[in-house]
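To start, I am sharing the structure in question, which I have written as structure tokens.
Selected chains from the complex are presented in situ; the others are not included.
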Amino acid sequence: MFIARVNGTVVTTQKVIKMTGRKLLVIEPMRVDEKTKSLAPTGRCLVSVDTLGAGTDDLVLVTQGSSARLSEGNSDAPVDCVVIGIIDTVNAVGADIYKKDK
Amino acid sequence: MFIARVNGTVVTTQKVIKMTGRKLLVIEPMRVDEKTKSLAPTGRCLVSVDTLGAGTDDLVLVTQGSSARLSEGNSDAPVDCVVIGIIDTVNAVGADIYKKDK
Amino acid sequence: MFIARVNGTVVTTQKVIKMTGRKLLVIEPMRVDEKTKSLAPTGRCLVSVDTLGAGTDDLVLVTQGSSARLSEGNSDAPVDCVVIGIIDTVNAVGADIYKKDK
């Protein structure tokens, strides 16, 4: 899995039937920056299915590959990237480097 | 999944039997450029099966790995990359950064 | 899938039993170079099973991961990379950027 920031959304009208009714988020994988003791963007870009109601700028936990299909409601869908958690805190390099606003 | 631009097509006459009759697109994964608030090419190159009729310069949603085989008609084919949607809009970094021409 | 150029061959005498009798090609993934409107090498290097008789300098279509095992004769083999087509033409960025010599 990896940590990602929600950057936005994607809409597709014309799609394979099994993709109907899924919310699609544009996400950016994040990395730990040891010097600034914070999470830094990687510049990479993926699209993830979300069933947890994640919003823009939320930090999410994302799983990829066949494992993504083990999340609820996705067992038969052609999805390879799913949000499996909304992150509350990240503690790394000896510091609380992220805390979700309540 | 990821966002890709359709760059062209590939034709193979000599191929494994299960690949007969499939349309193959040359695609380029795209990323969000935060500074210009637009989608930028990554320089990478993949080949994807398409059953939705995507054309050159269309922006498509692509799934990879074993999940690609869960798209219709591909369950028994040796394909690891399939177009599962034609993208209408991408909203990211607080702006509509892509809108498909009607 | 991706486009690759056949660079050579690999021979292994000592191997797991299921790999007996397979032809192994050294391949290099290729990318579309938009400026020169041609295919450019990526510098990466993989080894792929081939059952189609591809030769050195041929351009081939390659599939990876569990999907590679859906090609004929590979369902039970520990292979993650298989040639599924020999490429005749690539049309991209508005031009015929590759045509196989007859």
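For this structure, a couple of remarks:
Letters A, B and C mark the chains in the order given here, with residues in each chain numbered from 1 onward.
Methods note: a residue touches a chain if its C-beta (ideal position, glycine included) is under 8 Å from a C-beta of that chain, and two chains touch if they have at least 3 such contacts.
This is a predicted model, so every value here is computed, not measured.
Of the identical chains making up the complex, 3 are displayed, while the complete assembly in this file numbers 5 copies.
Please note the rule applied: only the chains that are shown with their structure count from here on.
Chain-to-chain contact here is organised linearly: an open path runs through the chains from one end to the other.
Between the two copies, chain B and chain C, the Cα superposition rotates by 70°, quoted to the nearest 5.
If you average the CA atoms of chain B and of chain C, the two centres end up 20 Å from each other. Each chain gets a centre from the mean of its Cα atoms; for chain A and chain C, those two points are 32 Å apart.
Multi-chain contact residues, meaning those touching two or more other chains, occur in chain A at positions 66. For chain B in complex with chain A, the touching residues are 1-3, 29-32, 34, 51-52, 61, 63-72, 82, 84-94, 97.
Of all residues in chain A, those touching chain B in their complex are 7-19, 24, 26, 28, 41, 43-49, 56, 65-66, 68-69, 76-81.
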